[in-house]
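Heads up, one of the protein chains got dropped from this complex, but the rest are sitting where they should.
Let's look at chain A:
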Amino acid sequence: MSERTPMIEMRNVSKHFGSVIALSDISMQVYSGEVMCLLGDNGAGKSTLIKTLSGVHQPTHGDMLLGGKPTRFKSPAYALDAGIATVFQDLAMIPLMSITRNFFMGREPTVGWGPFKRIDWKHADRIAKQEMAKIGIDVRDPSQPVGTLSGGERQCVAIARAVYFGAKVLILDEPTSALGVKQASVVLRYIAKARADGLAVIFITHNVHHAYPVADAFTLLARGSSLGTFRKEDISREEVLNMMAGGAELESLDAELAEFQRSDQEQKAAQGAGAPVSTPGAPPQAHAAGGH
């Protein structure tokens, strides 16, 4: 596994915004035909990381390698040309425009010459229909507005568009976060298909249950640094859940809640007895010990 060249690689990448260290010393490799799940709580640096990958931000330190070659993405357009397609949460979809118009937005196929150059609607409609059919969504009429599609279907249009235009690396920002169970499974299935087609997929999510079935590896981010990358075979779903920023904090939250409950009871007991309780219970170290 390690002798293969990663499709995209970050080496010790840091990103500073003034005095804020948004990312520090991140290293990550994503291979083609694999799904890398990027997990982390709010503020962990996921957004900064994908914006760095997609050329919106430039790293302050460190290197980015595409197919083993050092690269600098000066702009999103540059990254797009290099085959890195990012599906942001807003999907870059316009509800009032047709599926076909959205699908080919900015890259319209044309026929004809000079002033008679026009969009090849027949071809465009056929491709849009065909690409959607490939993922199991049968669009009868590609000229219907995207706004009439469900959230999952819209997500699929956005991904299908990225794949059709030759993405080698597909970055998906929380593609399943706003979706119901069925809708999410449509998207997850498509992610699995993109992987089978040999794309390197970076899948950002909060949801371990969505991440675990499709991922080959997990990178966990917390407070701007990486907690490490784990192959799926080396880590269980529960361990992933625990490691996600939630994990450690949830435990201490449990401990705190237990402490509240206990002091409430003590107060009640004290009022009931009409006499002060001699000690305020266990010292705070006990909670920390309980966490282990």
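Here is the rule we go by: contacts are C-beta pairs under 8 Å (C-beta built on N, C-alpha and C of every residue); 3 or more make two chains touch, one makes a residue touch a chain; residues count from 1.
Please note the rule applied: contacts and distances are computed from a predicted model.
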Protein name (UniProt record) of the chain left out of view, among "Xylose transport system permease protein XylH", "DNA polymerase III PolC-type", "Electron transfer flavoprotein subunit beta" or "Assimilatory nitrite reductase (NAD(P)H) large subunit": "Xylose transport system permease protein XylH"
Touch with the omitted chain, as defined above, among A:S27, A:S185 or A:N207: A:S185
Contact partner of the left-out chain, one of A:R4, A:R107 or A:R231: A:R107
Which of A:I50, A:L66, A:I137 or A:L170 contacts the chain that the document leaves out: A:I137
In chain A, positions touching the absent partner: 76-77, 80, 88, 90-97, 101, 104-108, 110, 117-119, 121, 135-141, 144-145, 147-148, 150, 152-153, 182, 185-186, 188-189, 192, 213
